[in-house]
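What follows is a single structure, and I will ask about it in a moment.
Note that this complex is displayed minus one protein chain, with the remaining chains in position.
Think of it as A and B in the order they're written, each chain with its own count starting at 1.
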Amino acid sequence: MKFEALNLVLNRLAIAVVTLLIVLFAVFFATNMLPGDTASILLGQAATPEAVAGLREAMHLNDPAILRFLRWLVGLLHGDLGTSYANDMPVAALIGGRFVNTMKLAGITTLLSVPLALTLGITAAMLRGSVYDRTVTVLSIGVISVPEFMVATLAVLLFAVYLKWLPALSAVNEAHSLADLVRIYAMPVITLTFVISAQMIRMTRAAVIETLSTPYVEMALLKGASRGRIVLRHALPNALGPIVNAIALSLSYLVGGVIIVETIFNYPGIAKLMVDAVATRDLPLIQSCAMIFCLGYLFLITAADIVAIMSNPRLR
Amino acid sequence: MTTAGAASVRRSFLGHSYNLVGVVTALVILAWTLVAIFAPYIIPHSIGDIVDDDYFSPIRRGLWLGSDYLGRDMLSRLLMGARYTVGISLAAVSIACFSGVVLGMTAAVTGGWLDTCLSRFLDAMNSIPSKLFGLVVVAAVGSSIPVLIVTLAVIYIPGAYRFARALAVNINTMDFMTVARVRGESIVYLTGSEILPNIIRPVLADFGLRFVFIVLLLSGLSFLGLGLQPPLADWGALVRENIGGLPFAAPAVIVPSLAIASLTISVNLLIDNLPQKIRDRDA
Partner (left out) sequence: MTVDITNGIRAHDAMVENAIRRGASRRELLNMLLAGGAAMAAGGAVLGRATQAVAATPVSGGHFKAAGWSSSTADTLDPAKASLSTDYVRCCSLYNRLTFLDKDGVTQMELAESFDTKDAKTWTVKLRKGVTFHDGKDLTADDVVFSLKRHLDPAVGSKVAKIAAQMTGFKAVDKSTVEITLADPNADLPTILALHHFMIVANGTTDFSKGNGTGAFVLNTFEPGARSLVTKNKNYWKSGKPYLESFEFFAISDDSARVNALLSGDIHLAASINPRTMKLIESQQGFGLSKTTSGNYTDLNIRLDMDPGSKADFVAGMKYLVNREQIVKSALRGLGEIGNDQPVSPANVFHNADLKPKAFDPDKAKFHFQKSGLLGQSIPVVASDAATSSIDMAVIIQAAGANIGMKLDVKRVPSDGYWDNYWLKAPVHFGNINPRPTPDILFSLLYASNAPWNESQYKSEKFDKMLVEARGLLDQAKRKEIYSAMQVMVSEEAGTIIPAYISNVDALSNKVKGLEANPLGGMMGYAMAEYLWVEA
């Protein structure tokens, strides 16, 4: 079993590397299709042909794009993420702190939302058709139907402007105590929890309902097992695959998709960094951010795949 | 195993059993669809005309849902917006889920090279930020409503695929699948008649959820210039452009949000309460 598990993990890792390369190339081609380059964008309205040519020369942008991309890839193998075109700073320095911030926010949100979603989803499935189930459904769909920027703005209006309980901005560098941290993270985390929980709740509920109607669960019922036991020991392990996949998909949003929360709360994460990078056609920064998003996503779905395979004996 | 309330009592009609919730939600969706179809004939003002000197006006005579941030009639804009929210979202989510489910089931049943390639490719696609993708599509193909629909669908296919595949893989390991395979059944039969009926319920739940995502992403893409040109706007765009009215609880921002919620909640509740015959083979 141990050998099989190791084989499985190594296999998945190799696949992950291949996927990563595909993504990096795809992002490269995509950005190349966008009009303009760093020189013309930085000059903005002041971009006359001579000015652009001069700046391009100075920034070494005259080499063909594919060459610059390959150079970046080679640098990556040595652990060097390159230098940003827009401001000449090493990309690693630009990303460093902001990546940690994104991980912090993602981590806290995960700790809050996953247990919440699992509990609500499983109990709603167990009590299917009841008032509780309907309420959970209506609330989770209702909450996710509200656009993210509206949830965030509403939260800020209520808690920061009118009640003055929490700060409107997440000034992470001014957090000196645990109480500060809680105050600063409260609204972004709650906003994000609202946004990603619905998918996890709904999919968990659907998957559990599905397994609850299978013959072997009926068998367990006939054997006289209690409802809780049925759910936990018989239904859940078989529903685990789809549930974990739904969780992985939801959490992957937290790595690169939280641009709106970062904007409204002025939270210095990497989602905004990627948006800036695309806007300035900053190749090394774009590729580095894309790589991080991809790695995050791959980590999540690989973990999900492994759990799904482990949980179903027939797949091992 | 269910605690029944009045709303969940099932009645029988035309060989199907249904309940109150299912009926109500179906009616809501039907109502919005009718609005979407007949919108140009029922709106009181043209959606581009400025009819109010003030902005974010509250509900009053002549301006039944108040005015928006420019002073245009909110009722007209809301009714017209139904076309795009209902029409484009339904089209896009249908394409996304259909493709995702078909591909997911096929990959699960076939396994091997097809499975690996499809999964890697779709995983890679999921890693590309949708904003970048949207920008590239605008740059490459320009923007129009069909392009918008396809873009929305393509962005959500990988998620639908992954979920469907995970479900299908589980079913695939069951004995009746091995039996069917030994019998020499075709892939189409295996996926369509054996796997699909066993995963249809969670797949439909996924459909309902993806519908919500697409309704919201629709406005995000329009913002990038892909799709609806001013003065046309879908409900999500109406919320976005009138967000400044939130501190004043202006109808301009509340009403489209409620409209979106009513539609999405109805779609999802309807899925949960579909007439029994379609859903359960063993009811």
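Everything below uses one rule, namely that a contact is a pair of C-beta atoms (placed from the backbone, for glycine too) under 8 Å apart; a residue touches a chain by one contact, two chains touch by 3 or more.
Predicted, not measured: the structure shown is a model, and the values here were computed from it.
Only one of A:L273, A:I292 or A:A308 touches the absent chain when the whole complex is considered: A:L273. Across the entire complex, the residue among B:A31, B:L70 or B:V102 in touch with the chain not shown is B:L70. Of A:L42, A:L283 or A:L300, it is A:L42 that touches the chain left out of the display. For subunit B, the residues in touch with the chain missing from this view are 46, 48-50, 53, 55-56, 69-71, 135, 138, 222, 224-225, 229-231, 243-248. By the touch rule set out above, subunit A reaches the unshown chain at residues 34-36, 39-48, 50-51, 53-55, 57-58, 84, 86-87, 89, 94, 97-98, 149, 152-153, 156-157, 160-161, 164, 167-169, 171, 263-266, 268, 272-273, 276-280, 282, 285.
Simple rule for what comes next: only the chains that are shown with their structure count from here on.
A straight line joining the Cα centres of subunit A and subunit B is 21 Å long. Contacts from subunit A toward subunit B in the complex involve residues 15, 18-19, 22-23, 26-27, 30-31, 33-35, 126-131, 134, 137-138, 141-142, 144-150, 153-154, 157, 161, 198-199, 202-203, 205-207, 209-210, 212-213, 227, 238, 241-242, 245-246, 249, 252, 256-257, 259, 274-275, 278, 290, 293-294, 297-298, 301, 308, 312, 314-315. The residues of subunit B lying in touch with subunit A in their complex are 1-5, 7-8, 21, 116, 120-121, 123-129, 131-133, 135-136, 139-140, 159, 162-163, 166-167, 169-170, 173, 198-199, 201-202, 205-206, 208-209, 212, 215-216, 219, 236, 239-240, 243, 246-247, 253, 257, 260-261, 264-265, 268-269, 272, 280, 282.
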